[in-house]
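Only one protein chain is missing from this complex, and each of the others stays in its spot.
Going by the order they are written in, the chains are A, B and C; count residues from 1 in each one.
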Amino acid sequence: QAEPLIFERGGVENTGVDFPAPKGSKTRLGGLERTAPIGLPGLSEPETMRHYVRLSRKNYAIDLGLYPLGSCTMKHNPRLNEKVARMPGFADVHPLQPASTVQGAYEVMDVLAHWLLKLTGMPAVALSPKAGAHGEFCGMMAIRARLDADGETGRRRVLVPESAHGTNPATAVQCGFTVDEIPADAGGRVDMAALKAKLGDDVAGIMLTNPNTCGLFERDIREIADLIHGCGGYFYCDGANFNAIVGRVRPGDLGVDAMHINLHKTFSTPHGGGGPGAGPTVLSEALAPFAPLPLLMIDRDNPKGMAIMHMAEHESELDGKDLHPFGRMAAFHGQMGMFTRALTYMMSHGSDGLKQVADDAVLNANYILAGLKGVMTQAFEGHCMHEALFDDRFLKGTGVTTLDFAKAMIDEGYHPMTMYFPLVVHGAMLIEPTETESKGGLDRFIEVMESLALAAKAGETARFQAAPVHAPLKRLDETRAARQPVLRWTPAADAAE
Amino acid sequence: QAEPLIFERGGVENTGVDFPAPKGSKTRLGGLERTAPIGLPGLSEPETMRHYVRLSRKNYAIDLGLYPLGSCTMKHNPRLNEKVARMPGFADVHPLQPASTVQGAYEVMDVLAHWLLKLTGMPAVALSPKAGAHGEFCGMMAIRARLDADGETGRRRVLVPESAHGTNPATAVQCGFTVDEIPADAGGRVDMAALKAKLGDDVAGIMLTNPNTCGLFERDIREIADLIHGCGGYFYCDGANFNAIVGRVRPGDLGVDAMHINLHKTFSTPHGGGGPGAGPTVLSEALAPFAPLPLLMIDRDNPKGMAIMHMAEHESELDGKDLHPFGRMAAFHGQMGMFTRALTYMMSHGSDGLKQVADDAVLNANYILAGLKGVMTQAFEGHCMHEALFDDRFLKGTGVTTLDFAKAMIDEGYHPMTMYFPLVVHGAMLIEPTETESKGGLDRFIEVMESLALAAKAGETARFQAAPVHAPLKRLDETRAARQPVLRWTPAADAAE
Amino acid sequence: MRYLPHIDSDRKAMLEAIGVASIDDLFTDVPEAARLKGLVDLPLKQGELAVERAMSAMASKNISAGSVPFFVGAGAYRHHIPATVDHLIQRSEFLTAYTPYQPEISQGTLQTLFEFQTQVALLTGMDVANASMYDGSTACAEAVMMAARVTKRDKAVMAGTVHPHYVEASKTLAKYSDVEIAVTQPSVGGLDELIAAIDETTACVVVQTPDIFGQLHDLRAISEIAHAKGALVIAVFTETVSLGLVEAPGDMGADIAVGEGQSIGVGLNFGGPYVGLFACKNERNFIRQMPGRLAGETVDADGRRGYVLTLSTREQHIRREKATSNICTNAGLCSLAFTIHMTLLGEAGLRTLARLNHETACELADRLGSIEGVEVLNSSFFNEFTLRLPKPAAEVVDELARIGVLGGVPASRLYPGQFEDLLLVTATETNTESDMIVFEKALRGVL
Partner (left out) sequence: MRYLPHIDSDRKAMLEAIGVASIDDLFTDVPEAARLKGLVDLPLKQGELAVERAMSAMASKNISAGSVPFFVGAGAYRHHIPATVDHLIQRSEFLTAYTPYQPEISQGTLQTLFEFQTQVALLTGMDVANASMYDGSTACAEAVMMAARVTKRDKAVMAGTVHPHYVEASKTLAKYSDVEIAVTQPSVGGLDELIAAIDETTACVVVQTPDIFGQLHDLRAISEIAHAKGALVIAVFTETVSLGLVEAPGDMGADIAVGEGQSIGVGLNFGGPYVGLFACKNERNFIRQMPGRLAGETVDADGRRGYVLTLSTREQHIRREKATSNICTNAGLCSLAFTIHMTLLGEAGLRTLARLNHETACELADRLGSIEGVEVLNSSFFNEFTLRLPKPAAEVVDELARIGVLGGVPASRLYPGQFEDLLLVTATETNTESDMIVFEKALRGVL
């Protein structure tokens, strides 16, 4: 059933809140009172509740079933995290309170940093980036600042594999670099020959995802790091796939100079329909001095025997320390609400549980790969890491596209996998089950995927092209949306309906 | 999609909790350790989450749409109530803590009692009944105790209208009374002549719902009270429909001796799929001394200037007070979790808001009555109170039963109204919208009901008999369930599936 | 008012459609004299912020269990409840649904009830269970009445060591029925007196294990004797967690098991709402004499498995004055919390939880028992036990409270005028070693 827009239900007199009556005293607005109607509708509380509950039921969600979006790590979101984040001591604290009143909040940041550093084997972390792409920006800015500090003004070329997330090239450009793409080899990994050919003294660094977006571990990672370092560049590692190796491999041991960590991927803060994220970025010794403001300053040796912390907000507070922050990335000091959730998740798992996360994530992906490679087409030979990559060769001649196949999964009660990414594979289908799926659940998924593949091969093309039919809506006209953008409700648009 | 039972998914080794390892020290169980397998399956946290989220989506709920169940008062459940009930000072307090550590909890009971007494115009209230029927039991026990105290051993007959809730006769019997039914008159109210004919010195009292279950106010209520009192009996008023008159009429002004209040109806504590309820019972001067244990004792005049409270748990603590409790109804002292919710709701509304509740509840019911009486058949003439009663005359000759009609409402996205109750009307349909429905929502409902009625009259019988089709399941075989009861999962039953 | 959707223009339009001039015209059936002229003398409406503040002020006058070392039990127990449980029971579709009378759109509630019934049956070692009662005490009372119906006898014998509130609730329910309840002398000991009280007129014998003093009882002997005399055995428990470590009533011969399920999934809530468990053997006409709701399996018109409320001819809304009980509401949301928590635990989790409770209690008993003049009276226990103190327990508890320790329940609070030197003490998995050290030290201090 269609749910009307709030603008079609509520009026400007309706409201779902009660306030004491204003006293009507004189304003001090300097003559800037807003007098014209705004046009914002309100709804009573029961109507509001129904509107959003009904809308929510038009969404798929992890809590409803498998959400095998490759590269997105759609794992279970524990409600303990939500409970902890809502403790008044965390949720109801202002970022600019005096330091003496927020020592516990600083402690969360300190403990979180400790866990992240131990897990990555890195010496420093910047907590303030607000999402993965913001973390990339942080890391690449640190590289840029380092290069500038060293007078390396000629290094502006950044190597980025073809298979990289789109954020990588966009970020490099945002930091004033140019992007030079490296092709993948036949095995789905960096083409080492091509890489070597691109080295030179104008190379600022490389941006690499490992495990890469084909779900494969870059076997030559240490050689790559050495090559980049050898020619004077830095190694930015995209941390999106850290879930595959947490507790198993430390990026610091691979020669990484900077890596963001998606707290909403590896550490289970909820995706929330598109955010908020948090992208703390670990930095090597070489880059650490350039970490952005503000910086948590910790005095661990003081008479009271406990750490005393404060936030250095300005470069002027860093006198005498060899620190050269590249700037401030955003107001205040990071996604505290995500820090408490991620730390809760980490403490719940412990070092043993986090290793098990990587193990089970990789086990599950390989189990799917083993179960489906006979009927779908595996993109690259061998075992995978935490995600299994297929291409569309198995659909050849069926008239069924990757998109059709994905939409047919919806009719079977599943969210589709990631499609058409990475770009290096034709009609890519990237399946990431995560460690929080049960064997029984994977067995059912494999069975359904197998039957879909067989149906496609058996010529049930129309079924695929019509899919989804068991969803709140059928396929949506995305072209029309882009050609004639309607980005908001207007009374006129409404009348035209 | 069918959701398997937990027994079909989880095993005895699976679990969704983590505990520190027991030390394995010696037990002191007197040789009674449970060694045989229990057979209880467990599920990991993500599987548990999915199981219950998926199951929940097979339920209809107030938050999804209109729930017009007559006599059940399915109003909006504010989430503020839930938030308040979860404050540690309320939720994490033990009923047997020392009085000095629970003064705030006693204060909630005291303030709640104050509101209930003001709204009902009664002098006393027993808070411990755990639901409406338990409150009926409380009130009737108080009557019985009063009669016994007065040596009225011959009064054992209780008058109950035909239209009463089933709990009324069941309760009367539970208190050792016999039930004598009074018929309704042609207008849907107590037949006064029949009532008068049934009076006598063996009458213990009357149990009456007002507004009655036909949705009508008993106009002769004060005469009825006088008649009952006149012949030496007591007047129990079933409070199920208090929502219609709260803030408008006080039962105490109508001659009521006892009335339970369903906190989950009038005062919005959630129905929760069948409970928990709470049934505080107000009592007249005559019955108050017989109120059940425990009793909240309040010392309002003490040197500290604030009330000091404790709970008298035993009759021995009441020496010198003219109190004769009929006993204890349950462990501890009532549904505290419901008290906090109800009080939150009451304070939110205030006396002005509560009057508006009754006004809008009655307005909404009459609006539905006005909108539908032309196409459905109104059971009794005139305006109604908070619920509109129809009978099945409008379906005569269509082959569509009240049940069919109700099930067809499901296909239109509505929960059916109450059916086949009250018994005094043929094929009854009792619609109670409550005050938390908007005019727009009622207009849509009226439109749908009208179109259904027209469809029935137009001979679309098959559609009604097949309904529901837009529901998780089609009509269920209730006869089979009762004839061959399967009340639990067993491995064998599973195998037989 | 934020919960009321109408604005005045809506009301006006609706009154017009109804054909009356004002709302007052809809209340004309109310006798003139009874119509309130103004508002009831109570405060006016308030916004969320103000209400939350007022309620919070009251909450803050209580000492919450989690804020101090806490050892109170005697029928209600503090356990950790996973966050998942509270999240799920607040789902709109569970929280704001009614009793599942329309099974086609209530399968969520119905299937969880069916799962709940199965879990309770497994836990208690019984064949069937109902969909919950108000609480343990009322479940106990209903069990006594059921036993009388089943046996067609009218005498019940209850052990004096059954939770006194349960005894009192049972007596209240039986008060004006034909059923007579005799109660044996309470003591920390065995069941000899109770066994001696059973004769050929006894409908049922009611025994609690662990009992109010924490003592465990083997029900095999009493079951054998009771059955030989044609009486039913009703086993009572107030601490469901004990069933993870202690022999189940059904496996020891009990016919009906009733108890308080609060420990699993439901918080302390200052005494309610809780969730009564009711299970029995599937013998004779037991099922048709059970009180409360039952969910049963069936099929829909397409043959798909589904669940419905069933055997409702026992219930008041069908059977009226001939019903097995007047019960209408059950503990729906609390039974949901119970079944979710139990699903998270599973057998493995429950057994570990139970063992942790027992080990903690053993450690605490050792600590407190080591205090000069303090004696642990139990020869066996699960997670609570009874101490004999050298001074009145009620005084000790008050003194402990003053220094921030909630140290248990004086037995005299449950048995007025008796056992003044006895203190009922409980330990659960929520008690830390430091809690116990503080308690021990505090108790030494006040003695």
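Here is the rule we use: contacts are C-beta pairs under 8 Å (C-beta built on N, C-alpha and C of every residue); 3 or more make two chains touch, one makes a residue touch a chain.
Keep in mind that this is a model prediction, so the values were computed, not measured.
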When the whole complex is taken into account, which chains on show are touched by the absent chain?
-> A, B, C
Just one of A:Glu152, A:Asp191 or A:Glu313 touches the chain that is missing; which is it?
-> A:Glu313
Hidden-chain contact residue, picked from the options A:Arg300, A:Lys321 or A:His383 = A:His383
The listed residue (B:Pro46, B:Gly188 or B:Gly371) that touches the chain absent from the view is B:Pro46
Contact with the hidden chain, among A:Val93, A:Ala194 or A:Leu296, goes to A:Val93
Determine and list the subunit C residues touching the chain excluded from the picture.
-> 2, 47-49, 52, 80, 82-83, 87, 90-92, 344, 429-430
Even though one chain is not shown, subunit B touches it at residues 11, 13-20, 43-47, 49, 53, 78-80, 82-83
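Keep in mind that, in the parts below, only the chains that are shown with their structure count from here on.
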Go through B-C and A-C and name the pair with more C-beta contacts between its chains.
-> B-C
State, to the nearest whole Å, the distance from the C-alpha centre of subunit B to the C-alpha centre of subunit C.
-> 19
Starting from the mean Cα coordinates of subunit A and subunit C, work out the distance between those two points in Å.
-> 46
Multi-chain contact residues (two or more partners), subunit A | 18, 44-47, 49, 53, 78-79
Touching two or more other chains in subunit C are residues 1-5, 45-46, 48, 82, 84, 86, 92
